[in-house]
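Complex shown without one protein chain; remaining protein chains in place.
Our next item is chain A:
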Amino acid sequence: MPREAEPSLNEKQFVTQALQENLRLDGREFDQYRPIELNFGDQHGVADVTLGKTRVLAKATAEVTVPYTDRPLDGIFTIATELSPMTSPSFEVNRPTETEVLLSRLLEKTVRRSGALDTESLCLVAGEKCWSVRVDVHVLAHDGNLMDAACLAVVAALRHFRKPDTSMAGGVLTVYTPAEREPVPLSWLHSPFCVTWSFFGEDEGEMAVLDATWLEEQVRVGSCTVSLNKHGEICQIAKLGGTPVDAVALLQCTSVALTKVKEFSDLVDRRLAEDLKRRDKGGFMAELRAENDR
């Protein structure tokens, strides 16, 4: 397995030195994200997020399965994360690195454990049939801040996703094809987003930087990921190792994170509305025209 290339001593020194002078290598402000791009695929449930040179693709799928015996009234919701060698030659298939494990754990905590998706609505027949919703996260290019990009992609994919409509009549479950009945969106309760702060410098949280690039991530002394929704409800805070950070600095970080999350939320809403408009050609009246195919 080829090791990830370490930055040179000059780069390591310079990144910290420049930050002390309020400078970042790409000329951004400390609390400024790289340009975010969010695109949806032709299929429902495919979201492609580009954050500078980082690119993450998430795809949501659903199938009918048997629920877990200890949770007969709940559907199944899983998030699968994969860092393939395409991301960087240092990632190997079937050998999860620390980055990958942390990424999937944090996504799990942010999206699944915060109850963003109402799993009870996925139940079809108690104890017998339920929907299993699965989101696959593919990292296509890694230039730092995978966490925020991956979370945005997962939330956007799930909100864009439509599952086939079903009905129950006389104990018979029918799953309709998209031609028979329009697929229905998931019952989505709230949209949590991750905001990752990277800390630099000797002092406790002396310099906090948002959306670190890969070089900055290699140099940082600590990081903290805050997940919250646009109402300011915090789902989780992960501060895994690194240098200790002053509590007041952390509070300030969360309040800035809230403004960023509101921006993400607006971005997803706006892009979803645009996508709906693009798909809905002519609206309801065009659909009802006599000359259409039957």
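Here, a contact is a pair of C-beta atoms (placed from the backbone, for glycine too) under 8 Å apart; a residue touches a chain by one contact, two chains touch by 3 or more; residues count from 1.
Methods note: contacts and distances are computed from a predicted model.
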item: Undisplayed chain, where the name is taken from the UniProt record, one of "Cell cycle checkpoint protein RAD17", "Ribosomal RNA-processing protein 40", "Cofilin" or "Transcription factor Tfb4"; value: "Ribosomal RNA-processing protein 40"
item: Touching the absent chain when the full complex is considered, from A:Gln32, A:Thr61, A:Ser90 or A:Thr254; value: A:Ser90
item: Omitted-chain contact residue, chosen from A:Glu11, A:Asp165 or A:Glu263; value: A:Glu11
item: Interface with the unshown chain - residue positions in chain A; value: 2, 4-15, 17-18, 21, 23-27, 89-90
